[in-house]
Every structure is written in structure tokens, then in C-alpha cells.
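Working notes, beginning with the structure itself.
For this depiction, one protein chain was excluded, whereas all remaining protein chains were kept in their positions.
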Amino acid sequence: MVVVMKERVSTEQVERVIAHLVELGMDVHRSTGAARVVLGVVGSGKVDPRLIELMEGVHEVLRITEPYKLASRTFKPEDTVFQVGDVRVGGDEVIVIAGPCSAENEAQVDTTTAAVKRAGAKMLRGGAFKPRSSPYSFQGLGEEGLRLLHAAANTHDLRLVTEVMDISQIEVIDRYADVFQVGARNMQNFTLLRELGRTRKPVLLKRGISATVEEWLLSAEYVLAGGNTQVVLCERGIRTFETATRNTLDISAIPIVKQLSHLPVFVDPSHGTGRRDKVAPMARAAVAAGADGLLIEVHCDPDHAMSDGAQSLYPAQFDRLMAELRIIAPAIGRSICLEPIARRGWAR
Amino acid sequence: MVVVMKERVSTEQVERVIAHLVELGMDVHRSTGAARVVLGVVGSGKVDPRLIELMEGVHEVLRITEPYKLASRTFKPEDTVFQVGDVRVGGDEVIVIAGPCSAENEAQVDTTTAAVKRAGAKMLRGGAFKPRSSPYSFQGLGEEGLRLLHAAANTHDLRLVTEVMDISQIEVIDRYADVFQVGARNMQNFTLLRELGRTRKPVLLKRGISATVEEWLLSAEYVLAGGNTQVVLCERGIRTFETATRNTLDISAIPIVKQLSHLPVFVDPSHGTGRRDKVAPMARAAVAAGADGLLIEVHCDPDHAMSDGAQSLYPAQFDRLMAELRIIAPAIGRSICLEPIARRGWAR
Amino acid sequence: MVVVMKERVSTEQVERVIAHLVELGMDVHRSTGAARVVLGVVGSGKVDPRLIELMEGVHEVLRITEPYKLASRTFKPEDTVFQVGDVRVGGDEVIVIAGPCSAENEAQVDTTTAAVKRAGAKMLRGGAFKPRSSPYSFQGLGEEGLRLLHAAANTHDLRLVTEVMDISQIEVIDRYADVFQVGARNMQNFTLLRELGRTRKPVLLKRGISATVEEWLLSAEYVLAGGNTQVVLCERGIRTFETATRNTLDISAIPIVKQLSHLPVFVDPSHGTGRRDKVAPMARAAVAAGADGLLIEVHCDPDHAMSDGAQSLYPAQFDRLMAELRIIAPAIGRSICLEPIARRGWAR
Partner (left out) sequence: MVVVMKERVSTEQVERVIAHLVELGMDVHRSTGAARVVLGVVGSGKVDPRLIELMEGVHEVLRITEPYKLASRTFKPEDTVFQVGDVRVGGDEVIVIAGPCSAENEAQVDTTTAAVKRAGAKMLRGGAFKPRSSPYSFQGLGEEGLRLLHAAANTHDLRLVTEVMDISQIEVIDRYADVFQVGARNMQNFTLLRELGRTRKPVLLKRGISATVEEWLLSAEYVLAGGNTQVVLCERGIRTFETATRNTLDISAIPIVKQLSHLPVFVDPSHGTGRRDKVAPMARAAVAAGADGLLIEVHCDPDHAMSDGAQSLYPAQFDRLMAELRIIAPAIGRSICLEPIARRGWAR
């Protein structure tokens, strides 16, 4: 912590600040310049910088360490890479997770799952418990939805990612899914994060729509501090003044987070844009900017989807997007899964 | 809903949109202008406007009703007023809720409670379960904190407001407190809101730092839809580009919400500014703009508070603020509680 | 400037940074903590902190001085107070500037001016050159508008404030007006600001809708650096995610700017809200929070105004607002001009 004193400060004011910091268990280095006194403050005491800032003669207090530890590159310089079954997250391959917004019925789940598998997705996404802004919207099928998703994922050999909204749902979701997804609105549901830190399954943590990168990493810290090291960060759009899109997908967060943290960074262009016709450009941009993976809503019949149909791709659009991504990924030394059918063809 | 077609649209495109809307159970009124066709769409069917917007030939879809019902003035034109014990919320008197950020120990709770009572507060605030951005910060005393707050509130004849973070805490808090507070980070914790809708105690619902007024009222709707009509809205600052304050307290939300909704609107200038020296100006502004009440952090010894000391007023600052507010309130035909000691003096 | 090195940094990296800073003419104080090396950097050299931040081994660079000088309280601790004719700006009296958005014709200007004078305004506002988002909107009467405003201001003994959009307009406006107004969209028109710094008339500088407080004070610095010390800052709403109002009037900027700067701070609740029915609550809030003055749009017939009618008060609404403000101002030790007619009445 650095304490910058005001220009016209009395010796007593400086000494009172120093004495207070020492009392709180800190070491203070005083540096007197032509215009200002600056105090370098180190040590293991607990100090609230805002309180020091209110002391007489203090101009400003600057923090010099990030408040998160386990999530930072300072703590762990090399990239975090882990397996979800046979899928390697955080490595050279860009991992695509795709599927419907919500599980609606067996046919819808199965048809959609087959389509995303065929196009090269490595994991299935799909909601059973849905957080909806309005109490009058469809709230998901609950455990029945989990059962449908689990069956389809098994049939088509995909790993399953699904959203958990409350600690009371952890147990049942744990029985069906491979990855817990925490939605943007729950990014600071600390009770939930702490409990997920005690599980041993990966957690895909979406960024809150108004969360700074620092707050996002602090939320990851809640999971990591519980001993669960398998956290994936997922950018999904932030709220800005612009109303032409639902949210502003913050593509620049990708290189920034990868510099500050060792955790893999995914991007969800479906929620980030809210409109099907904007998903492909933003998915391409995310891969070009260095994302480790994508989370994309695909529906076998988006026009009749029970939720978020407007932002779900038709299977044919998803196919085309995957083909475009396969051209882009090598530009930054990465790959995207080849179409399994094509591969099988080649293997013969 | 109003569907605005593009300028150069074919008759088939218009008819396809109309047919689709009729299929979904809606009535459509077609209006052909010189440049554009506009469709007025009414009825009780379920239509996702974003899906219609993606149809060929459609320029834009405009919603003409608010998505919330019970929270709106359309549904209930007159102001909601209710009693919390002997305190009348939503009436002519501006209600001040004050107290420490967290309960720390018996002396701190009792001294602070006595001070805020003396100055004219009508309810005591104080946290036992604390949502903290960092897993390494003080997380509250839990039930022991509730016990301390409850005892002090009883002794000094104040109603108690405290924060609930998770449905698992509802039962224990219900035993001690008069009002459930839902924090900004939980404004869209729909599981929690739905459960609070089933209780019969008032809910003070803080606005999320990036919640629009509409989303805030939709969250209130979750509580109201459960049959609990005693909801207080509380503005506490929104996130903007400005970094000179912790948040930007949105004073203009007061007249706006009071126009759209019948629910009482309170303001929390402590979290809204994050700095003790900015609390009084913003508290005065809130009352001048028409707030029904205030939520203010006061601590008997803010310099040694375990949380949020920087934004807690000293008791003497709170006294002075209450005196200023008593001058301002009459400008808009309202009052603020006189100092009880003074009143007792007059009664004799 | 404080340079915070990364945790695992080599001695060479630290020395390279120090050598570079010394080469740029700075003095460096090195402070080695358990975890990090921190460098205190002082001196009169020119250093771009962003460049230092890109050097190897550097974690972060923190600035310890504001980039503005003449506008800061560090430079001038006491409040700036000056006269505009017989009107004292920045003193105990809250100064109200009122009038129409644009000058339209003689009758409109004169009737409106008479009304605002009667209610207690001290200066007349009115536009002759109008910055409009659309090239198809009314762009003002030009010099003819200045003539009308000047005549009305003279007749009713008010000082005149009008907007200047370009350096080519300075000369003609200087002939008619007492105060140059710089609009929000021109807050960073540095060519204009520099030129206004060479005039000797006060400049009312509106805050840009996305300007930080620091940028606003830097723009004031352009005028001050030219030798013109009569600058009034005017908050008029910032752009946020909220769409329920046109802008979010940042009331909290008032106490913040008054702490950082000695310049008077005014508030424009008309542009800040964009709706007539929200002007009075926000005007009251501004005065309660400590504003030195207000800028309010009043029109004798707002329903037929050529611009901004929706945010212009009817004269009767303005009268009522002035009466409310007279109750509020004393709460913070200030006054508002009494109705001149009333005063004249008393004098008899």
C-alpha cells in the first residue's frame, strides 16, 4: 500500500498516519520529495485503505497488490490445464460447448445434441434450472431436464455442462453433470461459490454483467480457496450505455484475463449479443483474440424454443461457424476439433 | 407489442409475420403508411419479441407494456403504506434506518444503537451474515450477531432490519428480525426472492449495481407474486465509468420509480458513496428528491470497525445530519422524527 | 509516480527500470519488501507511465499527482468567488440561471425573461447557436437570437449566459453575453477552450456526458492556463446503462468536485433529466447536496417550444420550485434570492 500525503501537510499529520499504521502491524517507509511525502506500507496487518484515506493530511491511498491470490499468475505462472473426461481444457485445442438454452423434451435434446456433436462440439450445454428476470417466464424442467441432458450426452459421447443456481441444487446436479456452470447473476453468490469450492468437479464461472475483471477473479478465488482448482472463466457480455445490443461482449477481457490469471477463459457469444445473426462474428472474434473455448446456444428448432430462441443458432449455422473457426484458430497456433464424421471417413 | 416492418417489404413478408403471430394466439392490427407497414399486436399469447425481430422484413419490435404487473402503478395507483410495528413506512414521515455495517460485539452494538435511537432513527440496521467480495474478509458473526442486534433493538425500542443471503438463512433470521434485507448482489437471486415471497415480513430490496429500474421492479415482482406485499425498494448506487466514487448514487431513480411503482423507495447513501464525508450531502439530496426513507451506516467507533468503517458516520455526524434533514423535509411536505428526548421533554 | 515491480523479478530488471527513469530525469527511491520491490519516482522529467508499465518486471504504475494544477485545491485552497456584474458567483447565495433553451422570437424571449426574473433568477440563459445531434433539427437564430436575448436581459436587469460552439463565434457572442457557456459535446474541444482562456469573461463549462471528474478539471485547466480564472463547472448528467432517464444526473459529483477543486459547481437538472416532471426533484437534490447554482430551462409556452420543450418548466412550476429551494438552502447555511416583487413589497 502506498499512502500519498497532501502537498501542504504538517509533520504531526504525517506522524499520526505512520503511528496508526504501525499500531495496525505494518512497516512504513517514508519518502520525502520536493512537493509531497509518500509512505510505502508493507506487512501482514489488516488495514482498510479507505479508512487511511479519510485521515487528515492524506491525499490518496494506492493498493499495490491484487486482492486475489490463488487465481493470479503471480501465484501460478503456468496456464491451468485439466481434463473433463477425455476433453482437455486450457490446452492448444479450442473447446466448443454447445446445446440448447433449456432442456424442453427428449426429442429436442437428442436432435440438438446429435447436431452439435456432428459439427465438432466437445461438450453439451443445457439448462434444467433457469434464472429468469421475470417470475412469469419458463423456469426449466428441473431434475427431469437433467435426466434428458445426461442421457443425450451419454448417447453422443459428450461431457455435460449445466447451471447451478443455489446450494440446494448441487447434489442433484452432481449426479448428472460433468461441469457446474455459475450464471452471471450468481457471480457474487458467495454462499454458492464457497460450497462449489468443496466439490471436485470443474466450475464454469460466468462474468457478472457489471463485474470488473478483478471482482470476477475474486469470485474464482472463492472456489479455488475451497480446494477446487478446476475453474473456467467465461465472458458473456457486460452492460454499457449502448442499447443496440443486449450486452457488449468484452472481447478485450480475453487477453487481459489471460495476462492476470492462469485460468482458462471461454466466451459465450450467444448471451453476449442476444441475437442469432451476431453470434458467428463474435465467436470468430473470440477465437481470434485467444479464447480457450466457446459456449454457444444451438437449438434444433429455435423458432419454437421455450427460452432464448432468438440467440440460438440453427444447426446449419453452427456447422458453418465451426468451419470458419477451423480457418482462424491456426492463425494463433491453435486448433479446433475436426468434424468427427469427416475424421471417421479419413480413418477408413 | 408493435411490429415495425422495413421500408421495402414484400406483401408476402408482411403476411408471413401476421400469420405467425396469429398462430401464436395474438390479434394483429395492420396499419399501412406512406413509407412503412406497422402491426399492432395484442392478445394473451406468449410471444418472444426478439424472435419476431429476426423474421424477414421486420425492422424492429417495440414492447408496449411493462413486464412487471403487481409492482406497477397501473395495477395499484395509490402508494403502498404499511406498518413495521409502530413504524409507518411509505407515509408522510421520512423513515431513517441506521446502525453498524456488522454486529461485532455487545458493547459496539448497544452503544451504536443507543446513539441512533437518540438521534431519531426508527429502525436499527446491522449485518450478521455478510456478503464480501473477497473470501479473506470478515464474514459476520452469524446467529450470535442476530442475537446481539435483536437484544439492542428491543432495549432501545427499534425495529430490526438485517440481510439474508441464502434461503438456508431465512428461518433463523425470521426469529430475530422485523425486516429482511436483500443485498445488491442478490437482487437477481430468484430462488431467494421466491422464498421471501412466501414469508409475511417486509423485504427491503436493494437495487443491483447494474440493474435497470425495470429489472429492479421485476425482482420486486418475484416477492409480490408470492403474496408478500410489503416490499421496500432501496437505491444504493449504480456502476458507471466514474471512478472518483465507489458507485454513482442514482438520485434520479427516486422520482422515476415513484412514478412507475406504488412501492416505497429508500436510499442508502453509505454504500452509494463509500466515504463518510460524502454521506451527508447525498442523504440530504435523497430526501430533497422525495425518498421515503434512508438506510445509513453509523458506528460508535468507525476507525476500528470490522467492515465498512470508512463509510460509517460518527454518532455526532449522524446527529447533525438528522438536524439538517428536519429542515429539508418540509420543503416537500414531509417530516422527520423529532429527537425522542426532545419530544419526551415536550410531553411532560 | 510509484512503480510496483512483479513478485518474482530479477535484480537486472529492477535496475533497468531505475536506469531508464534516471535517464528521463527522475529521482528514484527503492523500497524492498518481503514480496515486492516498490520504486518511488519524483522529479520534473516527462515520463509516460504507460510506457514504464510495459517494461519487463513491472507490475503496475501508480500516479500520485493529479494531472491538473491550477484547477486543484492543492494549488488554491480557498473557494473561487467572482462577480458577474452585480451577481456574486461561488458565495453563500445559490445563483439560479434560467431561461429558454433557444431564443425563438421577441415575444417568447421577453415573456420568459420577465417570468424568470420575477421568480428570482439572477441570470438569463438562452441559445442562439444550437448543437443538435441531427442535421435536420432547428439550429438556432444565430446573431439575431443574441440580439433578442441581450435586449431582454437588459430590460429585466439580468446577466446573460449563452453557448459558444466554435472559435469563430467567440467575437460576436462577446458583444452580447456576460458568460460563455461551453456545452457537454464541446468539453474536449481544446481549440475552443484555449481560445476562451484568452478572453476575460467567465466560462461556464458543462461536463461531457462521459467525462470523468478528472477530465472535466483538465478541460477547465485549458481555460485557466490561458489566464482566465473565472470558470464555473456545470454537471448536466452522465451516460450510464440506465435508459429510464435521458442521462443520470451525477449529484455525487458536487461534493467530490468541491473537495478536489476551488471552482464553483453548478447543476443543470433540465438536460440531466430531459423531462419537465423530473426537474424539480433534481434541482432540490442539487441544492441540498451543496451546488453553488442551477441552470434551468423555463419557457413561456413549452408545448410549442422549438427545442427541448419537454424539459422546460412552465413559469408557474419554476415559481414553486424557487419557493421550495428557499426552504432547503438554509439547511446548509446558504440562501436563495427572495422574489424581487416580494422584496419590493417589504421595502415600501
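A, B and C label the chains in the order they appear, each numbered from 1.
Throughout what follows, a residue touches a chain if its C-beta (ideal position, glycine included) is under 8 Å from a C-beta of that chain, and two chains touch if they have at least 3 such contacts.
Quick caveat: nothing in here was measured; it's all calculated off a predicted structure.
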Partners of the unshown chain among those that are drawn | A, B, C
Could you tell which one of A:Leu54, A:Ala151 or A:Ala288 touches the chain left off the display?
-> A:Ala288
Which one, C:Asn105, C:Thr155 or C:Ser168, makes contact with the chain that was left out?
-> C:Ser168
Chain not shown: contacting residue from A:Ala19, A:Val81, A:Ala107 or A:Ile256 | A:Ile256
Spell out the interface residues on chain C facing the chain that's missing from view.
-> 48, 50-51, 53-54, 67-68, 131-136, 165-168, 185-186, 188-192, 194, 208-210, 215, 218-219, 221-222, 225, 239, 274-277, 302-303, 309-311
Mind listing the chain B residues that contact the chain we can't see here?
-> 2, 4, 6-8, 27, 29, 31, 33-36, 38, 40, 42, 59-60, 62, 64-65, 74, 77, 210, 239-241, 243
Touching residues on chain A - with respect to the absent chain | 210, 212-214, 238, 240-245, 248-256, 259-260, 272-273, 277-278, 281-282, 284-290, 324-325, 327-328, 330-332
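One rule holds for everything that comes next: only the chains that are shown with their structure count from here on.
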Inter-chain centre distance, chain B versus chain C - centres from mean C-alpha coordinates, in Å = 31
Listed in rising order, chain B residues that touch 2 or more other chains are 210, 277
